[in-house]
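Here the complex is missing a single protein chain, while all its other protein chains stay put.
Lettered A and B in written order, each chain numbered from 1.
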Amino acid sequence: MNARKRRRLAFVTAILLGGAGAAALVVAALKDNVLYFYSPSDVYAKHVAAGVAFRIGGLVEKHSVHKGRGTEIRFAVTDGQKDVPVDFKGVLPALFREGQGVVAAGRLNSSGLFEADQVLAKHDEKYMPPEVVDALKRSGHWKGGG
Amino acid sequence: MSDFFGQGGYAGYVLPAYAISAFALALLVVWTLGAYRKAKARLKNIGAP
Partner (left out) sequence: MSFLFEFANPKRFMELSGALLPWLATAAALALIAGLVLGFGTPPDYQQGDTVRIMFVHVPAAWIAMMAYGLMALASIVGLVNRHPLADLAAACAAPLGAVFTALGLVTGSLWGKPMWGAWWVWDGRLTSFLLLLFLYLGYIALRGAFDDETRAARAAAILAIVGAVNLPIIEFSVQWWTTLHQGESILRKGGPAIAPVFLWPLLFMALGYTFLFFTLWMLRMRTAILDRRARTLMLRGAQ
């Protein structure tokens, strides 16, 4: 390797390291802002004030869904440790059901109820035909929710 | 066939996803082949060996 080539290689290494360093700094600075949602445990730990907009994510707690008047619905979002009650009026995604992942955007009111403007479904990375799920459930190997 | 056009009620999302993908890739193939043929013809016109 001649001197010129070595110099160019050093240049490329420098821009790669510089780019990676800059990206790491940006990512570290953004930290919490890059999080798409907070878990119920986060919400308790951070003592989020009422009226501050954020997203909460977790599973729809089993037996927590109560239909109100019209499209109003109340349910609890849980992460297994803590849960937060959510109130929502509007169109639910097709995947919304008890035990299913959910992300709600809105704010806490003064009594600790999360008033959501939007509810999105979050599904996991598993893909299976229904028969396989039935077979897994029958044999007791089913670990998922729903 | 009704299964194919029904897609369990999600035809409005599944079929456009395939249609757009097929259209874009076909266009990419046509564009790339067209440029290749043009380049070949140009070289021939100049009288390259």
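We adopt the following convention: a residue touches a chain if its C-beta (ideal position, glycine included) is under 8 Å from a C-beta of that chain, and two chains touch if they have at least 3 such contacts.
Nothing here was measured: the structure is a model prediction, and the numbers come from that model.
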Touching partners, among the displayed chains, of the absent chain: A, B
Where the unshown chain meets subunit B, residue by residue: 4, 7-11, 13-14, 16-18, 20-21, 24-25, 28-29, 32-33, 35-36, 39-40, 42-43, 46, 48
Residue ranges of subunit A at the interface with the undisplayed chain: 5, 8-9, 11-12, 15-16, 18-20, 22-23, 27, 34-39, 57, 91-96, 100, 103, 118-133, 146
